[in-house]
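For reference, the structure is listed below as structure tokens.
Here the complex is missing a single protein chain, while all its other protein chains stay put.
Letters A and B name the chains as they come in the text, with residue numbers starting at 1 for each one.
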Amino acid sequence: MVDLEKMRTIAKETVSRDDVRYLIGWRQGTYGFRVSPHFMKGPEEAEKLIFSPLCSNNLATYLTLTEKLPVPRGEQPDSRKIAVMVKGCDSRAVVQQLIEKGIERERVFVIGCPCEGVLDLKKVEEKFPGILSPVEVEWSGDKIIFTLPDGVKEVPKGEVLAKKCLSCRYPNPVMSDITLWDEVKSLGDGNYEDVKEMEEKNPQEKWSFWKDKFSSCIRCYSCRNVCPMCYCEDCVLDRLNPQWINRSANISENSAFQLARAFHLAGRCIECGECERVCPVDIPLMALNRKLAKEVREQYEFEPGLDPESKPFQSSYRPNDKEDFIL
Amino acid sequence: MSEQFQPNVVAFLCNWCSYAGADLAGTSRIKYPHNLNVIRVMCSGRVNPLFVINAFQQGADGVLISGCHPGDCHYMEGNFYARRRFSLMNELLEYVGVEPGRFNMSWVSASEGAKWKDVVAGVVEKAKEAGPFDQFRRNKINW
Partner (left out) sequence: MNNKPKIGVYVCHCGVNISKMVDVDAVTEFASHLPNVKVVRNYSYMCSDPGQLLMREDIKNEGLNRVVVASCSPRMHEMTFRKTLAAAGLNPYFLEMANIREQCSWVHEDREDATGKAKKIVSSAVAKVRLLEALYESEVNVEPATLIIGAGIAGIQAALDIANAGFKVYLVEKSPSVGGKMSQLDKTFPTLDCSACILTPKMVDVAAHPNIELMTYSKVEEITGYVGNFQVKVRKKARYVDMDKCTSCGVCAEECRLAGRIPSEFNENMGKRSAIYLPFPQAVPAKYTIDPERCLFLTRGKCGKSPKCVDACLAGAVNFEQQDEIAEFKVGTVIVATGYDVFDAAKKPEYGYAEYENVITGLELERLVSASGPTGGDILIGKGENAFVPKEIAFIKCVGSRDKSVGNEYCSRVCCMYTAKLAHLVGEKIPDANVRVYYMDVRAFGKGFEEFYDRVRREGVRYIRGNPSEIFKRGDKLVVKVEDTLTATPLEDEVDLVVLAVGLEPRKDVREVIDLLRLSQSSDKFFLEAHPKLAPVDTATDGVFLAGCAQGPKDIPDTVAQAKGAASSALVLLSSGKVKIGAQISFVNEATCRGCGYCVDICPYGAIELVEINRMGNILSVARVNDALCKGCGACAAGCLSGSVQQRSFMDRQILPQIAVLGVMR
């Protein structure tokens, strides 16, 4: 059970530690169902922390974005830890970042928040449109309880949870320094029914689906920027020399961008769904990522973001990897 | 385009096996279709998967990656990495509706001039069947 008091107490203790620089958690956003990341530097900010079905943001993203400002001569760089609150999926991002040496273990303090699933805001805003004042939302068994300006509403989970949560196998952090409350049961078996459905279609059907989606891409790069695994300081996909992909937004460049983006995540995507959540034009990006995740899992028995000691998928091979596609 | 569609296939060949195999087909005067053009790299492991996407963007109707047979890589392991990368690239391309047969990978050794011919003929034939690739080809290509 979510215990906000405990969460805030631990957060206070954590930020008060000498070896912690700040803590990243969630707080109520500016309006409606929105939630913002909360960068907490002192214990007095603990009261703002929340954890609710609205906390979909994967805060692990911010770990690799920490700005490395020039260090004045004679001073040491700040080597204090950054504390981060993670759901199950977020924790896999942390693990994958450790595997890829994006962060160092001794520089993070991971606070685990077992999670019963977060909301798909598109579904929620459709159900309760036009709400601008902040809303409180809670888990309650297989229901979600909304405290709206016009009263309390109960909605079955299945109607409002994000799709990724309905089949989530890792609701509990796979790695943490402290876990805030009891573990929860996983909701799904991580099946890939949606991917299989797409695979069944013929090439024309597949392309007409994706053409429609890719055409609408405005190349805002939100998907990339929010992704906890995309943290190259200089992304090849918008580099000018060599220019892999032109900057104009059209079906050719958009498709190439989306395919390349998905491919770069092969064996790395931990399926937090942030890319799809932030996409302003509703491209089902997870359908691409999950296709590759499915192949990686089924053909290579590999899952990213579980074991910090494991070798990255893309920099390893097995001599007997499948090769039935080779002439 | 008057008669039959002539596809355009871009191939990436490793220097030690497949490029040598293609050379051998030449020295043996084995004939095969002219629709495939080769970019030589030192190892199939050098082929960046994004080259494939780029080739389709730039006008290729088909793409072929060819390297040494497993265990024969001049650099010991390069083709193993290539195999893993392009297996997934193959899946990804088919998943978004690029016709099966447009993307190909083969193992051709330095002694397999005849196999090289079969590979080229097969890949060109498949590209011919699939027709001009227009899913995400660039409209204007500069180089």
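Rule of thumb we're sticking to: a residue touches a chain if its C-beta (ideal position, glycine included) is under 8 Å from a C-beta of that chain, and two chains touch if they have at least 3 such contacts.
Being a predicted model, the structure only gives us computed values, none of them experimental.
Trainee: Out of B:54, B:106 or B:135, which residue would touch the omitted chain in the full complex?
Mentor: Answer from the full complex: B:54 touches the omitted chain.
Trainee: For the chain left out of this view, which of A:75, A:301 or A:324 touches it?
Mentor: For the chain that is not drawn, the touching residue is A:75.
Trainee: What residues on chain B make contact with the chain left out of this view?
Mentor: So the residues of chain B touching the unseen chain are 6, 8, 10, 15, 19-20, 22-23, 25-27, 29-32, 34, 37-43, 45-49, 51, 54-55, 57-60, 71, 74-78, 81-82, 85, 117, 141-143.
Trainee: What residue numbers in chain A mark contact with the hidden partner chain?
Mentor: Given the touch definition above, chain A has residues 68-73, 75, 77, 100-102, 231-236, 239, 241-244, 264, 311-312, 314-316 touching the missing chain.
Here is the rule we go by: only the chains that are shown with their structure count from here on.
Trainee: Taking each chain's centre as the mean of its CA atoms, how far is chain A from chain B in angstrom?
Mentor: 36
Trainee: Would you pull the chain A residues touching chain B in the complex into a rising list?
Mentor: 195, 198-199, 203-211, 214, 236, 244, 246, 250-256, 259-260, 262-263, 266-267, 288, 291-292, 295-296, 299-300, 314, 317-319, 321-323, 325-327
Trainee: Under the stated contact criterion, what part of chain B meets chain A in this complex?
Mentor: 49-50, 53-54, 57, 70-71, 77, 80-81, 83-100, 104-107, 119, 122-123, 135-139
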